[in-house]
Structure formats: structure tokens, C-alpha cells
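Omission of a single protein chain aside, the complex is shown with its protein chains in their original locations.
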Amino acid sequence: MLLNRLVQAIPIMILATFLVFSLLQLVPGDIATTIAGENASEERIEEIREQYGLNQPFLIQYGNWLLNAVQGDFGKSLLSGEPVLETITRVFPNTLFIVIYAVVLSVVIGLPLGILASSKPNSKLDGAIMGFSSLGVAVPNFWLGMVLVSIFALGWNWFPATGFVRPGESFTSAIWFATLPAIALCTNGIAEVARQLRSSLVEIHSSQHVRTLHAKGLSPTAILWKHGLKNVSVNLLTVISLLFNKALAATVVVETVFAIPGMGNTIVKAVLEGDFPVVQGAVLAMVVTVIVVNLVTDLLYTVLDPRIKQV
Amino acid sequence: MKKKDNPVVAEAEGFTLRRREFLGMLTGVAAVATMAGPSALMAKVMDNGGILRVGAPANPSSMDPATGGSGSDHVFLFPVFATLVEWDYDTLKAEPGLAKSWEYPDSKTLVLNIREGVKFHDGTELDAEAVKFNLDRSRTDPRSNIRSDLASVEKVEVTAPHEVTVHLKSPDTSLPLVLSDRAGMMVSPSSIKKFGEESDRNPVGAGHMKFVEWNDGDRIILERNPDYWNKERPLLDGINFRIITDSSTRLRSVMSGQNDVAYQLEGRQKPLIERGGSVEGVYGATVYCFQIYLNHASGPLSNVKVRQALNYAINREALVRASMHGAGEPAYMNLPSSHWAYDADVAELYSYDPDKARKLLAEAGYPDGIELDMRGYNDQGSVQRQEILQGMLADVGIRGTFKTGTVPDMSAAYFARGEGDFLVSAWTGRPDPSLTYALLYAGDSYFNAGKVEPPEGLMEAIRASRSTADLEERKKAFSTVQRIVMENALVVPLAFREDIMAAVPKVENLQTNLLGKPKFKHVYLES
Partner (left out) sequence: MTTHALDMAVKEDSLFSKFGQWCRRDKRGSASLLVLLVIIGIAVFAPWVAPYSPTEQDYSKMLMEPSAAHWLGTDDLGRDVLSRLIHGASKSVYAAFLAVGIALLIGVPVGLLAGFLGGWVDVCISRVIDTLLSFPAIVLAVAVTGAMGIGLTNAMVSVGIVFSPHIARLIRARTLVVREELYVDAARCFGASTTRLLVRHVTPNAIQPVIVQCTLLLAVALLAEASLSFLGLGVQPPEPSWGQMLARAYMYMEISPEQMYAPGLMIMVTALTFNTLGESLRVALDPTMKGL
């Protein structure tokens, strides 16, 4: 089962590398010019083209790149010379920390909201929570980040405005620094969790099964915990993996607002500077992460709901 | 391979009386206190200067002084690499560094006396051989980006264990100052042999800080060099640079306490620095000049009247106010008003006059205005500047949209391939004004995008400025140079940048310098 899934993921990953590689081949600016640095001569640029194999056919370039990438060599930054793999291993944990923090917040806040909303469907409370959810989906994360910085960091000085501390250095400061970015990232997640939970719970509440339990005299809370949440866990899992992927993508802008040395910031900077190997490596790392998360989700389904195994 | 400098990144120039001197009058008492202070304070702070946390604006292009290409590298390089010559912060006058003295026995020979007993961080002896190794590497190595800095050098000779004799192709009195910059940063020869091309990421110098770690776009960690030759100063325990490209974020990091110092901030942040009680501002003028490079090989810009119209169309006062929030000086020529070679008469040439600009355009045969291919960079500050210029130019009938890109991309396109009519960029100056003018306007120079032969008399005047050491005579020569440049409107100077730093109060002895590239050698933290 696991093996099967993994084997299925491999062609997707190879396809992903190919797509990333070919998309970035569109680069109008000359990569060799970027490597050569400012005001290099045409001869030097030609030399570099030769040296980096930039004048070879596209497929050969891709083959070489893939061969190296499989061995963990994603090339070096054109601008600073740092190996791309090193950059990724350095900055990815930061991004992951914030994303996981945001996902945890989404669940922790979204779960009670969803339960609350479902307890009295179509009530005012339900309406308010669902309205809030709609806002949570529509708000631009980076703008929310700016508003949070303006109020909580610059205005009231409760949180730092920018920067990041690695959890390894000091976990409490890491949390302190990551709180505003995580809040900026989690609105979408809160909304999705609350909505999904609400609709699943409402459905369950109205189901024959629960009605029977209710008739048997079980308290609503007990029903909720014993049967409701267990049954919605599969749906919830889907939502969580989806919002993990969304939050990961949203870091691209949010990290810029908070100056967090993460994947998003790295990609944006590399794109603006035309640092092709970094863009390629970093995008690929994100894609692979998404694929792995999806894989893990699929596996968890089978754990949560044994019925899926047979299908 | 003509020139390896980047316009926004080239080196700055000195010898001047600057705003700092003027400021000095205001802060005289404080200055005296800090000047007198070190000997008294030294004992106390000697071993405990603290770790300085600095918010830096850019990731270095390389930590090897010879191979790097960006002017923002210097701030990281200065602590690690001691230079042969140093300069006075306010005037950029040459002062002894690793070379404790130097002399010109004749106009084509420079003799450097190297300080004895100095060691690189890896223990290698810093002697005449090491200096020769460095100078030869800088001027001949294919990877060197500073070969042109040492173009006047014919041969380097070790004439005694601590004496280097530099033979010149032609008289060049600007060389000592060249050796205060990249070319004078001494790299351990054994580290070069050991690391080869990896020297970019493994800097070993003889400066007051040793290199520990460089995480791209994130941080650079330095620690104190306990064997630094100059014992007579307070020493920091280390410097932690955090790279924060956005200037707002950089300042915020100091205001909320994650950094001690942020440099190269923007004028618009000045009120903020002054408002907040948690930070203090340190300001100083620089020779860094924003300007529009003109390619006047063909098209409307080949007409001098159109170029003059451009100069008349720019409201420099408003530009300084809007894009720099007043923290800068309107530029009417390539030198700021505090520079010794500044000519007030030349500065009168182009006061803001949109009517005159329109008239000149009409005279040039463009009564309905012109359309230009404008180029610029894509960072927020540049974008805003370009937006303002676009508005001012459109007002007199010079229309166009900016094509923007990264500094290397746009510079290569404009200077090397001759694309675009003009480029909004900057010139950070050079050790001597004669270099600035020669590099900007010589017919074969990289920065002369159209490769247009300079107007009659310009090169002669530049040569005249080099042939004498007498300041008054040189000044006269530069007046001629300046007038020819501006009358022919070879450039549109915009504004000189003011260096703005913000620091928390416990940072002592923080100073700006004319170069606009802070050195932290004298800085320490109050415990």
C-alpha cells in the first residue's frame, strides 16, 4: 500500500521537475549575464555560457540537472554561490515552523467555531461565525499582516514587527516572533475548518443514526465527541492538508511583510534578482512538500477510515 | 572587460569638507568627549565591547574583496579585511593602515612600508610578499573584478621583508586611496591557495573581526580577532549582520530591539527615527549621486538641446523632498556642494525651468514632445524615484514608460548592449574626481553607454587635473571639466544621498563616513 503510493508519487515528482524546469526556461533575461555580474564583457558571458552548459539543447540541460538533483545537487546561487540545497535546508524549517503554527491555530480556533456554529444552525451565532469565515477567506493575508504589524507591533509593541528566531535557539522567542505571521496566515484555515466542520456536523446531526442516539438519551456533547467528530475526522483531514498547502503558498507574500528568512522570501528575492537555480530548487522543494503532504494524507485516510483500504 | 564597476556600486571619493564638519560645529562638545574618551574608556570596554547586531541592506555578492562586484559588500568586508591605507571618516583623506607609511620617490614609483608583526586570521604572516601576492592577484587574476583599479600599476616588487615598491605606467597620485578600498584589502595568501574559487565564501583577512558564518540573504556572523594588530581601541566581541533588504523592515528591527544598528535607511524614515525614543539617528552626507545616464549616440538625445531640456525639466528640490524626504542634496553636477572641487557657477546652469525645457524641445524640432525608452531598476525606492521623474518629464512633453529589472540585468542591457535611451541609476564616486569623470565620459568607457567621443577639451582638462598635486590648480581644472560636462548635458545629476543610520542608545562611537559605507571598528556597546 505504502510502496504503491510512493511509486505513484515518483512520476508526479519527475513531471513536476520537468514542468518547473521548462517554465523557467522562458526566462527572457540571460542567465549567463546574471552569473557574470554587472558590466561583464560579452566574451566573459560566452565563457560562462560554455562553462554552465547553457548552450546545450534543452533536454540535455534538463537531464543533467535532474541527474544532479537526484544526488542532492541543485546547483549554486548565481549571485552568492551558496549551494541551493544548503539554502533550502536552512530556510525551509523556518517556513515549516510558521506554516505548522498557522495550521495549529486554524484548527484550534476553527474547531470550536465550527462546533458552535453547528450547534444552532441558521441562528444568529451561526450567521456571525459563517460571516467571519467568509471574511477569513477573502482577506489578503499580507494585508492582514500589515494591519497586525501596524497595531500589535508598531502601535502596542506586543510583538516584534519583523524577524524570526529559530525554534532551536529559543522556542519561546520563536513562538513570540512567529505569532503575527501565523495569525496572518491562518484566517483562511480557520474559515475552512469552521465551515467544513459545521457542514459535516449539521449533516450528522440530522442523520438517522444520531437521532436514534439522541432518542436513546445520550447528551448532545457525548454524541458529538463519540460519533460526530470521529466521523468528520476524514473530512477534517482533507481540509487540514489542503490548508497546509495553501498556507505554504501564502508564505511567499507574508514572509516578505515580516522579513522572515524562509522559502517564500527566498523565492521572491531570487525571482526579482533572476537567480534561476534558487528559484528552481525552492519551487521544487515546495512542490515536493505538497506532494508528500498529500501522500501522507492519503495514508492517514486508511488509518482513520479502514473502509477506504478496500476501494 | 573594460570596466568592472557598477554605477550604483562604484567607489566614493574624498578629500572633502563635508556636511559632517559643519555638523561637527554643532556637536563639538560631544565630539570632543568621544575623542578624548577612548583612552579612558578603553580599559573598561577593551575586553567587553559586546556583540553588535546590525541590520544590513543586502546580501554580499562575495566575501572575497577581489571577486565581489557590489558596493554594499564593503560593510561586511571592512571588519574582516584590514586595508593597506585607511581614510579619515569625514574627509576621506588617506591615513596609515597596514601600510604605516608610503612615499613617491619619483612620480612613477610608490613605496609602501608595511607594518611588522601583523598576522592573518589563519596565522599567515602579513609581510611584503603577502602584499605583493594580493596586488598581483587583484590586477591579473581572471576572477578579479578590480583589475582596472590597479590599471596604472606596471609591476609590484618586494624590496625588503616589509617594503613593497609599486612601479607605475604613468603618474598616479590617486593610488594610495585606491589601496584604502577593495584593492587594499589584504587576503591571506594561504587561504587563497587553500580555497581557490571557494575564497568567495571563506574570507580570511587581518581585520579586527574573524569570519564565522554566512547564511545567504539571512546573516553573517563575525567574531573578534584577538590578535588584531591595533590593541589601542575598544573591541567588539563580534558583529552579527542580519540581511534585511527592505529599509522599513530594517528600521523596524532596530525599533523593536532585534538589532542594534541599521544603516542605509531612507530619508522618509528620518522623522520616524527622531520621533521614537528607542532609537537614535546618525546622519552624514555622502558622495553617492543618483543620476540619469544618457545614451546620446542616436535618437533625440543626440541633440544637446534635448539633453538640456531633460536637465531643466527636473525639479530636484521636489525630488529630494518627495523621494528622500529632504535627506539629500539636489545635484547639479557630479560633486556635492561640500566637495573641494565644487564649482558654484556650474551649479547655477540648470535651475528648474519647465518652460525653458519645452522651448528647448521645440527648438530641437520636437514641439510635440518626444517618446523615450526609459530604463530603471525594480526595487521599491527606484520605482518611486522613476515614478516621480516620469511625472516631471511628462510635464514638459518627454513621455515614455520605464522598463525595469534587476541591477545586473538592466546595467548589462544599458551599458554593455546599449539598449534604452537612458538609465536611472547612481554613481557612488571614486577616490579622485578625475577617475569619476574619466570613467563616466571617456569615449571608450563602459559607463559611456553610447560610446560617444567626449566633447572637445574634456579629456585634456581631466589630464590636467592629474598632472598636479596643487589643490587650487586641480580645482580650476575640475571647474573646466564640470562646465564642459554640464553645458553639453552629458548626464542628468539628480541628488546626493545622505547616509542615515539608526541605533539603540547603548551603541557608542557610531559614525557615518563620506563613502556611505559604515565601518564598525570604533564602535562598542555600553555594558
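Chains: A and B, in written order; residue numbering restarts at 1 for each.
Rule of thumb we're sticking to: a contact is a pair of C-beta atoms (placed from the backbone, for glycine too) under 8 Å apart; a residue touches a chain by one contact, two chains touch by 3 or more.
Note that the structure is predicted; figures quoted are calculated from it, not measured.
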Neighbouring shown chains of the undisplayed chain, as defined at the top: A, B
Of B:Val212, B:Val383 or B:Leu471, the residue in touch with the unshown chain: B:Val383
Among A:Asn122, A:Ser150 or A:Ser219, the residue in touch with the chain that has been omitted: A:Ser150
Touch criterion as defined above, residue of A:Leu59, A:Val108, A:Val137 or A:Val303 at the omitted chain: A:Val137
Residue ranges of subunit A at the interface with the undisplayed chain: 11-12, 15-16, 19-20, 23-28, 134-135, 137-140, 142-143, 146-147, 149-150, 154, 245-246, 248-250, 252-253, 256-257, 264, 267-268, 270-272, 274, 279, 283, 286-287, 290-291, 294
Interface with the undisplayed chain - residues on subunit B: 248, 251-252, 268-269, 271-272, 315, 318, 321-322, 378-380, 383-384, 386-388, 390-392, 401-402, 404-405
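FYI, only the chains that are shown with their structure count from here on.
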Partner subunit A, residues of subunit B touching it in the complex: 1-6, 9, 59-62, 69-70, 145, 200-201, 214-219, 242, 244-246, 249, 252-253, 255-258, 378-379, 405-409, 411-412, 415-416, 446
Footprint of subunit B on subunit A - complex, ascending: 29-30, 33-34, 36-44, 77, 79-82, 86-87, 90-91, 149, 153-154, 157, 160-163, 256, 258-259, 261, 265-266, 269, 272-274
